[in-house]
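Apart from one protein chain that is not included, each protein chain of the complex appears where it belongs.
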Amino acid sequence: MVKRILAIIMLLIVGFWMANALSGVPFGEDKMLVGKYYLENVKEQTGAVNAVTAVVVNYRGFDTLGEVTVLFIASTGVGALLWRKKKERTAKSEGSVVLRTGSKILLPFIMLFGAYIFIHGHLTPGGGFPGGATIATAFLMLYLAFKDYEIEHKVFEPIEGLAGVGYVTVGLIGLAIGSYFLFDWIWQTWGWGHENIGRLLSAGFIPIIYTLIGIKVGTELTGIVDNMVREEVKDND
Amino acid sequence: MIGINIYLLIIAIATLLSMYRVFRGPTTVDRLVAVDIMTTITTGLMVLFALYYKRAIFLDVALVYAILAFLGVIAFARYLEGGI
Amino acid sequence: MISLYYFGAISLILIGMYAVLVKRNLLKMLVGLSIMETGVNLLLISIGYVSNRTAPILSEGATPQNTVDPIPQALVLTAIVIGVATTALALTVVINLYSKYKTLDVEEIRRLRG
Amino acid sequence: MNCIVCIEYIIVAVMVLSAIFAVEWGDLLAAVVGMTAVSLFASVLFFFLQAPDVAMTEAAIGAAMSAAVFIFAIKRTQRYESEEEGAGWWLRW
Amino acid sequence: MGEASKISRYLYTVIVLFVIWIFLTSSLDIQELEIGLVFSLVVGALTYSVFTESGLANFHPKRIIYGIAYIPYFLWAMLMANLDVAYRVLHPKRPINPGIVECETVLTNDVGKLVLANSITLTPGTITLDVRDGKYYIHWIDVKDASIEGASENITKPFEKFLKVIFP
Partner (left out) sequence: MSITSTVGEFLVLFGTIFYFLSTLGLIRMPDVYNRMQTATKSATLGSLGVIVGVGIWAIGHVGSYSWVTKTIIIAVFLLLTNPISAHALIRAAYKSGIPLWEGSVVDKYKEALEREEGEQ
């Protein structure tokens, strides 16, 4: 009981301190510093309509590469920590006919919808991260509905690697053509899509990179689910 | 845009009522049912707010909710019946 | 008087911190961490909000003069996905601990180790 | 009366309450249900704060993925928290 | 009915996905259509083997006419169901009499079973609890007849006369 009271007192002090600090940051007022520059130049410099996407992929593409790496390391860590010699699904019962048929029918729609989200990243909200999560959710649905479903590891792992390699390759082509890593060569050097801002095929390499990020996030989250759902089986004989 | 206040008021009361079941519900399944209903109500709320802001881009968020929210419920349900 | 959104975000952070400090069950601590992460994301987004402006997507009548700050949103967008991956990593550590010690209690694990 | 402000207040209150219950429930499955509810309301708040990208990501991750990962962990460990009072680890140092 | 050929199943999947894509983007811009066709082809190639079993035969005109006729019938039944629910909820004495009954069906197709189960769940006072070997176990809020024949007469028969034609 003592520890609860002590913890609550300490948390109240921390909360008071945070509230005090935040009272100097007024809510709902314009305090943009660099955001204003991005918003005013986003259409000319990148061709994207969605400013958030332009910041994530174009202005700060290198950070995003780092974040994708963190995701990759986390996924690999899950695989390494749960590695056993023989792993299998240990589900006892299958879903009912309604659930199984429903997941069969919904699977293409969820995958198409994930593709819609990441290809329209520069026009509507979304992009590679939610699109990849949607695709991973489609595979999660199969794991939940069927007793012995497993992804094909031989297909998934190369796709995951190729998506990451593709991201770096796009950046290196930028380094070769322009002057820095992840230079937007399609938009700035070749000048494709300047006349149709707001239509689908515009915004330089943003759709390409978001497609690669979507595939990578999707395969990695699927890998995490796959590693967590399979358990070690002991040989009894 | 005459009656949007009335609609929002009804939706707010509905959210509070279902929240009562989440807090009170004797079993986990009761809580899950209430959260499921709340998700459905939230989809409607998001569509209504998209109209209020007059921007079609907000509809995509409601679309994600409509498709994905049921999978969380199914995960809980499959655990409860001993399935996964 | 702090605003409503700051109040919500700070409450979530404090509740999560309470769970991490007081609870002894490892999974409950991770639930607390997850709640704390949501609170931090909410705090960042609400700092970037500007009243009576619209989303930073420059179509359907939005101009650079009437949109909110895009930078916190770009930050939080990636943080959420990273968050679930790191939570999964922590959960695998918990699973391994359980298969070794057969308990989730932090104190019990400390006693058994020593 | 402006009901948009009113519904913001209700959603923040309900979100904080479900966070408290998620921390205090002894059944870990119910705690994960509470966490899903927190994520749901946080997503609505992101929506009100004009951040549709973040709301969509939170919906895609928090609605299904996060809950599913926690459920797999609960399935491989144990469901109920053993609630015994005693001095905390940080008092015994 | 046996499985259709691979090409027919693939084409059916691609057509359905492309229609859904047009509805999603809600524009007829040529670039959207091109990219939509590419994605439909890719996603169709990945998923056609689980999506459908009968392929292009689903576009038989008789089935489509019955399917269109089913929609208003179903919406009307759903509206009636909800007025019934409203009566039960608002009545001060809560007039409910619940129980689990057993029904039988003549449908053999899996998709037909899914649509029947969903229709039952959304219409008067019934939720499908389980489906095993062609038998439906249904939670009924107001049990009128507990025998198999009586329950089937009340619950599954009205939908079956449509679904039997749509999903043979």
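Lettered A, B, C, D and E in written order, each chain numbered from 1.
Please note the rule applied: contacts are C-beta pairs under 8 Å (C-beta built on N, C-alpha and C of every residue); 3 or more make two chains touch, one makes a residue touch a chain.
From a predicted model like this one, the values you see are computed outputs, not experimental measurements.
Novice: Tell me the shown chains the invisible chain touches, ordered by label.
Specialist: Computed over the complete complex, the missing chain touches A, B, E.
Novice: Touch as defined at the start, partner being the missing chain; which of E:Thr105, E:Thr128 or E:Thr156 qualifies?
Specialist: Once the missing chain is taken into account, the touching residue is E:Thr128.
Novice: Quickly run down the residues of subunit A that touch the omitted chain.
Specialist: That gives, for subunit A, the contact residues 95-96, 98-99, 102, 105-106, 109.
Novice: Contact with the hidden chain only, please: which subunit B residues?
Specialist: Counting over the whole complex, subunit B touches the hidden chain at residues 1-3, 6-7, 10-11, 13-15, 17-18, 20-21, 27, 29-30, 32-34, 36-37, 40-41, 43-44, 47-48, 50-51, 54, 56, 59, 62-63, 66-67, 70, 73-74, 76-78, 80-82.
Novice: Across the whole complex, list the residues on subunit E that are touched by the chain not included here.
Specialist: Touching the chain left out of view, subunit E contributes residues 20, 22-24, 26-27, 78-79, 81-82, 85-86, 88-90, 94, 96-102, 117-118, 121-123, 125-130, 132, 135, 137, 139, 141, 143, 146.
The working rule: only the chains that are shown with their structure count from here on.
Novice: With centres defined by CA atoms only, which chain is the most remote from subunit A?
Specialist: Looking at centroid distances, E is the chain farthest away.
Novice: Farthest chain from subunit C, going by the mean of C-alpha atoms per chain?
Specialist: E
Novice: Which integer distance in Å separates the CA centroid of subunit D from that of subunit E?
Specialist: 34
Novice: Spell out, as numbers or ranges, the residues of subunit E touching 2 or more other chains.
Specialist: In subunit E, residues 24 touch at least two other chains, as defined above.
Novice: Spell out, as numbers or ranges, the residues of subunit C touching 2 or more other chains.
Specialist: Each of 5, 11, 18, 21-22, 46, 48-49, 54-57, 59, 73, 77, 80-81, 84, 88, 91, 95 in subunit C touches at least two other chains.
Novice: For this entry, which pairs of chains touch?
Specialist: Every touching chain pair, ordered by label, is A-B, A-C, A-D, A-E, B-C, B-D, C-D.
Novice: Please output the residues of subunit D touching subunit B within their complex, sorted ascending.
Specialist: Going through subunit D, the ones touching subunit B are 1-4, 6-7, 10-11, 14, 17-18, 21, 27, 29-30, 32-34, 36-37, 40, 43-44, 47-48, 52, 55-56, 59-60, 63-64, 67-68, 71-72, 74-75.
Novice: Considering only the defined contacts, which subunit D positions touch subunit C in the complex?
Specialist: 8-9, 12, 15-16, 19-20, 22-23, 28, 31-32, 34-35, 38-39, 42, 45-46, 49-54, 57-58, 61-62, 65-66, 69-70, 72-74, 76-78, 81-82, 86, 88-90
Novice: Spell out the part of subunit C that touches subunit D in their complex, as residue ranges.
Specialist: 4-5, 7-8, 11-12, 15-16, 18-19, 21-25, 27-28, 30-32, 34-35, 38, 41-42, 45-46, 48-49, 53-57, 68, 73, 76-77, 80-81, 83-84, 87-88, 91, 94-95, 98-99, 104-107, 110
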